[in-house]
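Rather than the whole complex, this shows some of its chains in their spots.
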Amino acid sequence: MIKVGVVGATGYTGEELIEVLLKNSEVTITSLSALVDKETQFSDLYPRFAKKISVPCKSLDINEVAAKSDLVFLALPHTVSMKIAPEFIKKGKKIIDLSADYRLPVKLYEKWYGTCHTDTGNLNAAVYGLPELNREKIKTADFIANPGCYPTSVILALLPIALMVAKAGLTVIADSKSGATGAGRKALMSLSFGEVDENFKCYKANEHQHIPEMEHILSCVAGKDMQVNFAPHLLPVRRGILSTIYIQQKGLPEENEIYKKYTEYFKDEPFVRVRPLGQVPELQDVAGTNFCDIGIKVARDMVIIVSVIDNLLKGASGQAVQNMNIMLGIDEKTGLM
Amino acid sequence: MIKVGVVGATGYTGEELIEVLLKNSEVTITSLSALVDKETQFSDLYPRFAKKISVPCKSLDINEVAAKSDLVFLALPHTVSMKIAPEFIKKGKKIIDLSADYRLPVKLYEKWYGTCHTDTGNLNAAVYGLPELNREKIKTADFIANPGCYPTSVILALLPIALMVAKAGLTVIADSKSGATGAGRKALMSLSFGEVDENFKCYKANEHQHIPEMEHILSCVAGKDMQVNFAPHLLPVRRGILSTIYIQQKGLPEENEIYKKYTEYFKDEPFVRVRPLGQVPELQDVAGTNFCDIGIKVARDMVIIVSVIDNLLKGASGQAVQNMNIMLGIDEKTGLM
């Protein structure tokens, strides 16, 4: 049994991570840490965990967590992770970091997050944990930067054709819509029920901090700079991201050939499902699962790709556990089906 | 044109009050006050008001508001109203207070709200603004305590039979369900979309501070102490309250006679609609309106009464304007249809 710790257990991501880890027969949760006043039963904080887990939740004590764990998940806000990750790394622990701190080259990070990076050494060593792109590297990695939710949804939708899109010099437009848990568990007026319910809005259009992650990864894949125009929107649902992606067809092959790129690229992937050509997935197809479903359609000279994920699973905690399974050399699907 | 001011313009209740007043051809809004850093166009705070109102929103200046107003609405939290109302009253302004500060006898207030009442003089002078009960008093009143949302829904549902229920010594159980705006515009985790959406909960069962208001008013009507067992619940909707009320039939007359009490009591009321016997209303029947719809059903020796209101209208701002219309001697329905 592999021993794992969760640092940042009380956010939506941390909570979901615990749910997923509890279903994993190969690991045992040995510690839960969060900003708590005193040691508390996790089920006293969140009654839904009663009779499911009896590990207490404590303030973070790095030595104690390290002593009890083979692998540690960091479900922390950005800028916090880069203070804590190096401590665990020094102690030889495997780390999966769910924050944005280790996903980008230092220059992009500092530009888009507006803050200095204080752990550039580990930044360069971190493996970007998108299994569909980096599975081989993940197998031998000790430190994983788990992808962002929007980038997972957009990058997976473009991976098979990034090269040809870049070559043709085409513009990508990604119009994404996310459920409210994507913003984390926060007491903000803008996230209150009265503001979100029966409402819908666009925010940070072409200014969102997930843009450089999409562009950096896709540019690496394509071997050429790619621009992704990206506008996120807030959906009145708890969970899920649907991205509608538009690319002009001129310069790209026929739709059957485009479609074949997708079916071939993902044919052995356990958590990506490509729909029959012309069909597109919807949010409920993947809610509560680790799947990314992708549909491709070409109409009136426009290639339209729709991808859906559960933002807390394939977009965060599910993917983190998928990465863990790969790192541990166990069946990648363990606890995720 | 009557000049009115709104103090506490930025809460859900204040905002709704402005919407309702804008439809009222007999009044003009002359001032908006709230906790704002500096004078701001109201539509800059809430863009939905653009091209609808051009009165700026300012920090409260009692002298200025009084100078500009014939009548002032106070849409403030409890304990705040009782500091401000006396100032306007001294200046001879008519006041409609939407807080809980002037609804209860001092002893009940201090017991249930856990704080001293600092304006007991005006407390005794305030008229409880439930038109279906106190229309005559409201006509000549200068100071109105506007009823609470839950009490409006429960009291209206019981008014016609309070006397006979009290005489028969029967227990009343009111199971109420309210939309999330009932809690006001607050940045609380418990009111966040992620906690309210797809959720439902019971809170403060038989301990809610609206209980003494229901019991006090109904006991006055019945001339005898009445106990109302009351459990409120939080619905994942923006607005509306539905109360399901249970009373055993033993000691009460036949259902037709009970029903007749309702149709007679409310036959001339512009904003209460009694359904055909055996039918019950639903939330959408009154959402966005000032109506209270009531259904009565007797089945298996149980009298079941269902009432619905829009908590922001008949449960707050709509009723406040109804009271204003009565005070001003204009058509009670002005701006409310």
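For clarity, chains are labelled A and B in written order, and residue numbers in each chain start from 1.
Methods note: a contact is a pair of C-beta atoms (placed from the backbone, for glycine too) under 8 Å apart; a residue touches a chain by one contact, two chains touch by 3 or more.
Please read these numbers as outputs of a predicted model, since none were measured by experiment.
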item: Copy count for the complete homomeric assembly [2 present here]; value: 4
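Note that only the chains that are shown with their structure count from here on.
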item: Separation of mean Cα positions, subunit B and subunit A [Å, integer]; value: 46
item: Interfacial residue positions of subunit B with respect to subunit A in the complex; value: 12, 180-181, 185-189, 191-198, 236-238
